[in-house]
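Removed: one protein chain of the complex. Kept in place: all other protein chains.
After this line comes chain A, so read on.
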Amino acid sequence: MSVTVSVRGLRVSYGRRTALDELDLDLGPGVHGLLGPNGAGKTTLMRVLATVRRPDRGQVRLLGQPLSDAVGLRSARRQLGYLPQSFGFYPRFTVREFVEYFAWLKEMPAAQIPLAVDRAIERVGLLDRADDRMKHLSGGMLRRAGIAQAIVNDPRVLLFDEPTAGLDPEQRVEFRALLRELGLDAVVLVSTHLVEDVVAACTRVSLMDAGRLVFDGLPAELIAAGGVGDSGDSPIERGYAAVLRDARTAAR
C-alpha cells in the first residue's frame, strides 16, 4: 500500500509535559479513526500533521514532502485540508465567502474556485444557507461550513479533529457517508470520542494513550481485542477498554 503520511520518532512537548513521545505512524488512502482518552495527544498529532505546530524532534512527511523545508511545506499545504476541534469565524462573512477565503489561501487555480466553493458547500448540505452570514448559523451548521473549507481544494490529506461534535444524528450519518467517499482517494484522519463513528466509517483505527500509539489495525481487530469481562456497552467499546488496559499494564 502506498504511504502518503509518514511520521518517524515524533516528539512534542509543552514545557515539561510530553504530549507526543517517539511516535511512528504510516497512513495510506482510506478513512483512519484516531481514538484515545482526553489528553492522549490526538489534537497535538493533528496540529503537527496540519503543519500548525512544529515538532520538537522527529520527521513528518506528507505526500513524500518533508515538512522541514519551505518548498516541501508549501506544496504539502496545497494538498491539505484541516478542521480543528474549535474554530471561530469572521461574523460578517457569508458561508460562501468563508469557503472562498480558504480556496484563495490554499492557492487554488482561479478558474476552479467558484465551482469548487459551491461543490464543497453542497457536499456538506449547506447550499440553501450559502449566502447567510456565519453569525446566523447554528453550531452544527458552523461545523459543516468548517468541513466545507477543509474539502474545497480536493485535498489528498484530510485532518478532521472531532468533526461530529455538534452534529445531530441525521447529519452524523450523512457525514460518515461523506467520509467514506473522501476516503476513496485521500488519506482521511478523523479524531473522535465516538467509537460508533469508527465502526461505521473507518477502514483503519489507531488508538493513542499518553502520547503513544498503543493500537493500529482494522476496526474488526479492535473489536476482537475485547472480552466479555471488559467494560463497555458495545463490542468495540470493550475492545477499546481492553487495549487501553493492556497498554497501561505494559507501561508500568
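Please note the rule applied: a contact is a pair of C-beta atoms (placed from the backbone, for glycine too) under 8 Å apart; a residue touches a chain by one contact, two chains touch by 3 or more; residues count from 1.
Keep this in mind: contacts and distances are computed from a predicted model.
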Quiz prompt | Per UniProt, the name of the complex member that is left out, chosen from "Glycine cleavage system H protein", "Signal recognition particle receptor subunit beta, a GTPase", "Membrane protein" or "Polysulfide reductase NrfD" | solution = "Membrane protein"
Quiz item: Which residue among A:9, A:114, A:139 or A:227 touches the omitted chain?
Solution: A:114
Self-check item: Chain not shown, touching residues in chain A
Solution: 1-2, 4, 14, 28-30, 47, 50-54, 56, 70, 73-75, 77-78, 80, 82-84, 87-91, 93, 96-97, 100-102, 104-107, 109-115, 117-118, 127, 130-131, 146, 149, 184-185
